[in-house]
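Taking it in order: structure first as structure tokens, then the write-up.
And now, chain A:
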Amino acid sequence: MEISWESILGHQVNKERLQQLLVGDRVPHALLFCGPEGTGKRLTAEVLAAALLCAAPGQRPCGHCPSCQAMRSETHPDFYRIAPESRGKSARSIRIEQIRAMETETARVPILSARRVVLLDEADLMNETAANSLLKTLEEPSGQAVFILVSSMRSSLLDTILSRCTPVMFGPLSADEVAAALVQQGVAAEQALVLAALADGSAGRAMQLAGDGGLALRDDAMSVLQLLPLTDMAVIWEQGKRLGALGREPLAQWLRYFRMLLRDLLVLYSGGSGRLYHPDLMTGLASLLPHLPERQVFVAAAITGETEHRLVRSNVNNRLLMEAFLLQLRDLQ
Partner candidate 1 sequence: MAYVALYRKWRPGSFRDLVGQEHISHTLAHAIETGHVGHAYLFSGPRGTGKTSTAKILAKALNCEQGPTPAPCNVCESCRRVNDGTSMDVFEIDAASNRGIDEIRDLRETVKFAPAAGRWKVYIIDEVHMLTSEAFNALLKTLEEPPAQVVFILATTEVHKVPATIQSRCQRYDFKRITAADIEGRLQYVAGESGIQAEPDALALIAHQADGGMRDALSILDQCAALSDEIITAERVRDILGLVGRDWVVRLLRAIAAQDAAAVLTTIADLLQAGKDLRQLLGSLIRELRAVMVYQAAGPLSGVDSFESSQEFLEEMAGVFSPERFLPMIRCLHDALQELKWTSEPRITVETALLTLCRPEAAAAPLQPPAAAAADAARLTQLETRLAQVAAALAALPKTAPAAVPVSTARPVLRAAMSAEKPAEETLPVAVTEEGKQIWQKLLANLRAQPDKGPVYACISKGRFCGMNERQFLIEFSSRFLKLRTDRDDYRMILEGELMQISGQPLQLVCSLAASDEPPAPPRPPVKKTAKKSPAPQPIQVDMSQLPPQAQQNLEKAVSILDGDFITPPSDS
Partner candidate 2 sequence: MKYGAFMASLRQNGLQHVYLLAGEEPYYIEKAEQRLLGLLFPGGNGLQDGLQKLSGDLPLNDLAELIETMPFLTDKNVILLRGSSLFREKKGAAAEDEKDKKSRTGRVQERFLDLLTAMPETSYIIFETDGKADKRKRLYKTVEKAGALLEAEPVRAWTIDEWLRSKLMEMNRQLDSEALRYFMSAVGMMQTISLQFLDQEFNKLAMYTQTRQFTKQDLLQVFSSIPEVSGFAMLDAISAHDAPKALSLLERQLEDGVFPPLLLAGLVRHVRQLWQAKTLQNRGVRGRLLGGPLEMNPYIAEKLGRAAQTFSEAQLHDVFLALADADYQLKTGQAGPEVLEQAVIRLCRRE
């Protein structure tokens, strides 16, 4: 685990604020790091945790005391991490048992450091009972514990959780910062710039794009969009089968791209100065406009949203889902 402030990209203000709190020993006992995915929230939380656990007199985390070494090797006994687990077929979530186990642990006296730190990753995936059972602990922790909740979907958290945590907002990274991160990872500068534009301020997403041919998926979405208006049922069966076999995660990503492309069409329709996600595809997108009236794009966007929702939120039959998706697009005509 990287545990230095320097390893965090961007977010200068947040870093300064947190360090300021550390120096004054005024770190609130419940923090919520929120903002878009892939902007460095978890990393910042880990560094802060290391700093809270480090006992060095000066700059914390010092990086070499026993606590910091334990953090680096992820074996710190006073650092507790909770992340969503998937059980059987059900969707990933943080359950009440996990919260209870943590509460038992944190009520004890810390072993290596002066306090304990609990990092709740993807806190929005706590189910309702888990979230409710956490309330009391957040309000009046029984031991010396600091809670850092990390979430890219602040909206899904209970109001009662939100009101008990000090929020730290992580805005999107600038394209420069994202590109810089990519270059650091060995991506060619030119490609880094294109990917940074697509990633919309998320270094995580940019890395993903750079890593596993994310662009291919996007281009695939574009190619299906270019098939519109769909008339040939054979194409629908064929594409439905192909997309249905992509696997859940890639398919969700594919649908997101599809939606982003539709959004770009709407931006073109708006005739305004919108920023395109896919400036590199503008020609292709613009040539679609004559075939796709604006209201169809609106409906298509709604259909895509609903399809993604079903895919992400339930255990649907992917192939059937995608066939129905394409059929609905056909029926737009």
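Regarding selection, all candidates are chains of the complex that A comes from, given by their letters.
Throughout what follows, contacts are C-beta pairs under 8 Å (C-beta built on N, C-alpha and C of every residue); 3 or more make two chains touch, one makes a residue touch a chain; residues count from 1.
Everything numeric here is computed off the predicted structure, so don't read it as measured data.
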Problem set entry | Given options 1 or 2, the chain of this complex that touches chain A | 1
Exercise. Which part of chain A faces candidate 1 closely enough to touch in the complex?
Worked result: 17, 20-21, 25-29, 34-37, 96, 100, 115, 129, 132-133, 135-136, 139-140, 144, 146, 152-156, 159-160, 163-164, 166-167, 169-172, 175-176, 179-180, 189-191, 193-194, 196-197, 200-201, 252, 256, 259-260, 263, 266-276, 279-284, 286-290, 293-296, 298-299, 301-302, 305, 308-309, 312-313
